[in-house]
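What you see is the complex with one protein chain gone and the rest in place.
Let's look at chain A:
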């Protein structure tokens, strides 16, 4: 540490040295002197020194090196807080903006991971003052300041519950609030610009930087955030600010969401841009943020068609919040179109194939029950909106591609409903009677691996198929009118029942033997489990894929085997019933 005299000498020298002659060592010494006086709690004296008239030259040249230690004091909320704030304010008006910005950006880069939001909050007002003073090259600086701050804030954990968001323990919400405030004057600046005049390169760059900021914000934190219109939380306000900034910087949401050509999004990487746009679509159509200034003349079908890309994107994620947003956007977009109105040719669009497939994966593979449940509702809603021909194609597609008995049985149930609908007066030309029905039945009433099919695994589908068959036989009047169809239907039925009987025989033999072996092993324990057997079957219908028997505990194995045998009995009795009906019907007409 230098003695007081040495310090005086140094200061005297600095006062009389032109800026160009100052060496890096001088900057170092200036900084360590300042820091030392701060650690000694001498904020007041430092302030005085900085403001002294004769020191202005050196402060102007070297002052910005003190930004870091001063802000550190502010963040720590030490006793000389007011002096430090005043000193910073003095520096921001005295030093060169470019140098100040440089040291502030460095500060953001080297932020203390334990005090991210505190630092951001302390820094943003001063950063804004500095940015507003910049002349040429401002746009790029605004861009790097915003992205630097965003990068740091993104390291903070996002609140999951509303309580967490209100408590804002890590200061994430306040941080983004500060960020929005930082961007605000620049958004205003772009907005004020006269629309008739062609923008200068600098103006255009500022617009682009702000657009990037909005797009980044949409992806993070907004895509992850839990938003609710009823509780206008701070993140909800941030979302609003971002959505209103878009039209203000001449990026109208309708252009962005519906007409954005590929080359425009090339500024950002394709997938993140898709995610950002998907989030914007969600905020607009589900949370209705910014809907007031959104054109109200688009046809609902067009909106659905364009949103489908975003829905597909969101549903391809494994992230709960993305899936929730995807399902909500899917539901909202579908609600606006009329039932039975989507034509079959729509299904040829890529997104109309991928979105339902992604949804199907949510139904079969997603471990979260509430997502599977709301997923199923959207799945049904989608089916309801398809016209008859489209339903037909969609059912075929699902039966061929889902490879999941739960989904298949759901589709079979829907087929039954459609047949019922077609049989009502006036709905006959619905494509679910006659030849079209046969092509579906061919897919429903088949055992993929013939007699070797694992009936336990495809139980849901088989049961639902048998139910459909029984239903059709009972309503034979409507179907007999075209003899050809009726004959073929009987053919399919006979073939199927024959195969199913063989299959049942094999399966029953196998599972009985298994059960016997298990019983012998675990006679005592098995008894307790018997009670629960039926209920487990019910739950299984829509749950995650059937597990291998070997991975289960003996108790569960027993339950499964037991319920399998019960199911086989049920199938058997259904087959018998179907055959009875067939015979009864044979007697009547002849």
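Heads up, the rule we're going with is that a residue touches a chain if its C-beta (ideal position, glycine included) is under 8 Å from a C-beta of that chain, and two chains touch if they have at least 3 such contacts; residues count from 1.
In the analysis below, contacts and distances are computed from a predicted model.
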Identity of the absent chain, which is to be given by its UniProt protein name, from "Response regulatory domain-containing protein", "peptidylprolyl isomerase", "AP-3 complex subunit delta" or "Monothiol glutaredoxin-S9": "peptidylprolyl isomerase"
Of A:50, A:124, A:323 or A:346, the one touching the omitted chain in the full complex: A:346
Of A:400, A:498 or A:516, the one touching the omitted chain in the full complex: A:400
Among A:336, A:413, A:508 or A:585, residue touching the chain not depicted: A:336
Of A:41, A:137 or A:448, the one touching the omitted chain in the full complex: A:448
On chain A, residues whose C-beta touches the chain left out of the figure: 195, 247, 250, 252, 258, 261-263, 288, 291-293, 295-302, 335-338, 341, 343, 345-346, 348-349, 353, 396-397, 400-401, 448-449
